[in-house]
Structure formats: structure tokens, C-alpha cells
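A single structure is presented below for examination.
Apart from one protein chain that is not included, each protein chain of the complex appears where it belongs.
This part shows chain A:
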Amino acid sequence: MINSDTTILEKSAKHAATSTPVSLARRIGGLSDRAIAWLFITPTIALLLAINIFPLIWAIRLSFTNYRANRPNAVLENVGLQNYHRVLTDSDIWIAMQTTAHFVFWTILLQTLIGFSLAYLIDRKFRGHAFWTTVILIPMMLSPAVVGNFWRFLYQPQIGLFNYIVSYVTGVPPSSFEMLGSVSLAPWSIIIVDTWMWTPYVMLICLAGLRSIPDYIYEAAEVDRASAWRQFWSITIPMALPFIMLAVLFRGIENFKMFDMVMLLTGGGPGSTTEVASITLKREAFESWRTGRASAFAIILFVAVFGLANIYVKALNKVKQR
């Protein structure tokens, strides 16, 4: 019996030994595991270097030259800080930066307020709340190109639904105002579309924040007879704040480089009223072909976004540690 058991054990051990994968190194011509690890991650690193790091370094290099992509054979001259000086003293670029700041500020404010409010409502479990959550999320699932074209029609003064709704509510004739063609209304037309599209995204993050608050905290507050208002300000807001700040960070970065929606809706017009920084950059780089100057502008934008994002992340970490 003992002998028999031993045989079984031996057989099992043998089987286990043969079925355990032999070191991968031995299978691939004697390479060490570390070498194999490098072999696998090298393509990723190479790709990262090729499509992220190299273009960045190359753009930094070009920003100090007079290079133009449409004159590849022209003599390349170093111009020092001239491109940076011209970008920073160009009034049109400052106007574009102000337009961008206006756009970022209002979209973030509206999306945060509406997004959090929606999340707060959805978080109260009611009949069909899952269905309504899905419905609310639909706009952010659409392609910006589709949304841009779709809203262009909605804003059309003669046939657009938006103008007819405004007309129905206010009594103003629908053809009497142009959302995309008016200097005062065009920036707001973009803010409305961006808010419509991306508020669900903010809502989703806020909802995650609200759902992460343990019920027992509210129960303790109930025991202490804290009012609903007091619970909202002392529990809900502080505990959801890191999530709200995260949503603001994501939307801020995204809207700072907003291009597609603005291009489709107004193309930066009327005049230059809605020309945000990314459109100015595109025009400088691919229409005016001032590649050196455009690179300097891109680096300035990168540093600005990177710097602001860093400060913001530090603030976010402080809030999380509280």
C-alpha cells in the first residue's frame, strides 16, 4: 500500500515537473529572463519614444529655428528666442488665449454644476434610474464630428430646431438671431454644445464619488440629528470633492486643447471671435506654414497646461489627504 502510494506520489511529482513550464529563457535560445523582459517591452518603449518623446524634442529644436515644413530644402537658421518673443508679443495669440480661457471657464463651471446636480439626483435610487443614466450618457458616446455637424443644423436660423425652441419660449422670430454667426452668441453656442456633450462625463465621475461615500457616515449624522442640508455640506461635498476636482482636471485639459468641435461649428469665426488657441496653432502650423513659430507656440501651450495641471494635482492630493 505504502509502495503503491509512493509510486503514485512519484508519478504525480514527475508529471508536475514535466507539466510546469520550463523557463522561457531556456526555450528561447538561452536568453535570460531579464533579456526576454526587455525584448517584450522594447517595442513599446520604441513606439513611445517615436511617437511621443521624439516629436516633443524635435518640436523644441524646431522652435528655435526658422523652419517651414513647406520649404524642406531651405537653409535652416537658428533664430534663438525670436519665435518665443513673437508668439508672446502677438496680440492675436493673446486674444486666442483669452477666448480659450473664457471657453474653459464657462464649460467647466456649467458642466460641474449640472453634472454634479444630475449625479446627485441619479444617486437617489428611483424607479428607472438605470435607464435615465444611460439616456443621459448618450451625448458623450457620439463622435465630436457628428455632434458638430448635428448642432450646425440645429443652430441654422431658418430651419434649425434650436432657434424655433427659443422662438417658442421667448417670442423672438427664429430668423432674427444667428447663434453661429453672431459675435456675441457664437462663443455661447460652442459652450452650450460642449456642455450638452460632456456634462454626462462629469456626472459619471461625480456619481462614482457619491457612491463611494459609506452609508454609515450618513447614519451617524442622522443619529446626531444633522439636517439634510448639513449632511450635504459636511459629508457629501467634502467626500465627493476629490472626484469633482478630478472631473474638472480632465475637462480642463481636454477643453484647453479643444479643436474639432469649434472647427466644425464656427471654424473660429465670425471673424476671430471663437478662435481658440488650438485653431490659431493649426493655422500657424498648417496654413501659414510657420513651423518654427508654431512649435514655439505649442511648447508654450504645453508648458502652460503641464504647469497648471501640476499645481492642480498637488491641490487635489491635499484635498484627498484631508
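By definition in this document, a contact is a pair of C-beta atoms (placed from the backbone, for glycine too) under 8 Å apart; a residue touches a chain by one contact, two chains touch by 3 or more; residues count from 1.
Note that contacts and distances are computed from a predicted model.
For the chain that does not appear here, its UniProt entry gives the protein name "Multiple sugar transport system substrate-binding protein", which is one of "NADH-quinone oxidoreductase subunit N", "Multiple sugar transport system substrate-binding protein", "Dihydroxyacetone kinase subunit L" or "Heme exporter protein C". Among A:Gln111, A:Thr236, A:Thr266 or A:Ser295, only A:Thr266 touches the chain that is left out of the view.
Annotation: of A:Ile41, A:Leu56 or A:Ala69, A:Ala69 touches the absent chain (contact as defined above).
In the complete assembly, the contact with the undisplayed chain comes from A:Phe286, out of A:Tyr168, A:Phe286 or A:Phe306. Touching the omitted chain from chain A are residues 27-29, 69-73, 92, 156-158, 175, 178, 180-181, 183, 263, 266-273, 283, 286-290.
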